[in-house]
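All protein chains but one are shown at their positions in the complex.
Note that the chains are named A, B and C in the order they appear, and that numbering of residues resets to 1 at the start of each chain.
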């Protein structure tokens, strides 16, 4: 795999985060405009987001790693796979790209480019849900990279597909996306004032995922080898 | 593939069963809260569960085999791929993990941590459906391992996606998940008193699947080789 | 790939067709019982059928070729990949397996085991739709085998997923499944009297698919090689 310079890596992170947010926000607007059934709206939102994640991680992953998510970048920085300078550059372009994604979605639907959300998302249960969502995301990324790197785009897309439904917060699991979603007063929005709780929960969950997987993924070279037939 | 010691294998089984149950129960709560249309609720439940199964089996399979299901563990114990000690340890952590999964789902949705279900699921047709569900699950796992091991996560995820709809019982097909679902009085629940019938049916179906596939998968070394062109 | 004797191949065809029909009929019953919205019912029916096709073709294909469909078996017999004796045996077990599948679905939902359908499906437009459905099915199977054999289970599952929606007949595309569906008076049924028109259309469409692909898939050894970069 050839290397890409930092400017292209940052462009890939910005582009990917922008398209991801445009998908999340845009499909929410579309769904909300077509139906009164909220489950159906969430289904349209889910399918678009899950599908786009597979596409973006497959196509931009070879350039930048396809984090699109400061919580994921933080984990790789803690593992010393990124320098502090790289990580902070990633953070910046992810946030900028995310906000641009909201603006693109709004422009496509002829809405004001930015419009702070009034949707309340707060409280202990929501924060716990966000922590679970980010914990699971980091856990499956780390295990996926370890065991089956080529499947990681699918693992992330499918995980978020599930997490939109099984977490009470619909699984933002991404501080840059959360910030971008605070600027849309539509289906996928979150009040700006609720951001700190969500972001803190996401970072805690991500670090917990890293800690557990650091232990769980360490094979015992001298332990008994698992019987292959018993593995699914 | 490096080996993992028993403590990590048991942790993987517990974690996987917990996340599976959290997905089944959590997505059921979410769906039920968003729509009055039961088919749509089942669709949200289905998509989340199927997607999560692919993720969990891909990422935890290399550690523990990703059974997450006492019926599956029983089959591998009968095939002598697991010792009795390993199998009984798997049973224990699957049940404990499953119950923890219900608690996590309830915590995310701000519900009492455990709440016995009042949903009636009993009678000959339901038991037959559970038997069919577990029969099919074991059959596709054994054939998948034989012919295309790398696809097993997808096969299981897709099979359960179908089985949520084509079996009258919505295909629990898993005693540990059934126990965990008896402790949630929400969409995916089952009355505790209905558990024995479901679990017995699941184990019978699983053993029937093992018996059929033990015969069906035995190639005749001296038989005529199938024409490759006629194979899909 | 080891060979399997004819008894196992026939068992695989019967089992696969039975599970396929149980899925089509069972998911139709489930969907119809949960919602009044016919599009939603078709969606549940679609997702279950498409998912099950991927599973059954992957797991039983290495044994019997996973036809589950007399129209497909006919094509392979015309291509001389199956003898007349093999093909007629396949026809018989596909029809028997299909009927058994209807009975299994009915038993799971506590309905009379067989119940002739009263759903009218007839007329030129329906027959044309069935012809298109079978034409496309055979075309994608033959091209898939030629170019990317390992993907054929996915190609068939995805094709039928699309064809449930884009053909006016919801794409039976399978005479054995059509016969089995004539014996259920539920969502997926077809009047027995309407069978001849459907089956004739399916066989005509299948043969048309074979004829077109026999020409289209013949590469010109001496023609100009297509530029690789222009290929998707």
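Please note the rule applied: a residue touches a chain if its C-beta (ideal position, glycine included) is under 8 Å from a C-beta of that chain, and two chains touch if they have at least 3 such contacts.
Treat the numbers as computed from the prediction; the structure is a model and nothing was measured.
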| item | value |
| --- | --- |
| Omitted chain's touching partners, listed by label | A, C |
| Listed residues A:92, A:114, A:145 or A:208, member touching the removed chain | A:145 |
| Hidden partner chain, touching residue among C:42, C:92 or C:113 | C:42 |
| Options A:30, A:71 or A:132, residue touching the unrepresented chain | A:30 |
| Contact footprint on chain A, counting only the chain that is left out | 1-6, 8-9, 11-12, 15, 19, 22-27, 29-31, 34-35, 37, 40-41, 43-45, 47-49, 51-52, 54-55, 57-67, 72, 76, 79, 81-82, 104-105, 107-110, 141, 145, 149, 152-153, 156-157 |
| Residues belonging to chain C that touch the chain removed from view | 37-40, 42-43, 46, 50, 123-125, 128-129, 132, 136, 139-140, 143-144, 146-148, 151, 154-155, 158-159, 161-162, 164-169, 212, 215-221, 223-232 |
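The working rule: only the chains that are shown with their structure count from here on.
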| item | value |
| --- | --- |
| Interface residue identity across copies chain B, chain C - same or different by half | different |
| Turning angle required so that chain A lies on chain B, C-alpha fit (0 to 180°, nearest 5) | 90 |
| Interface hub residues of chain A, defined as touching at least two other chains | none |
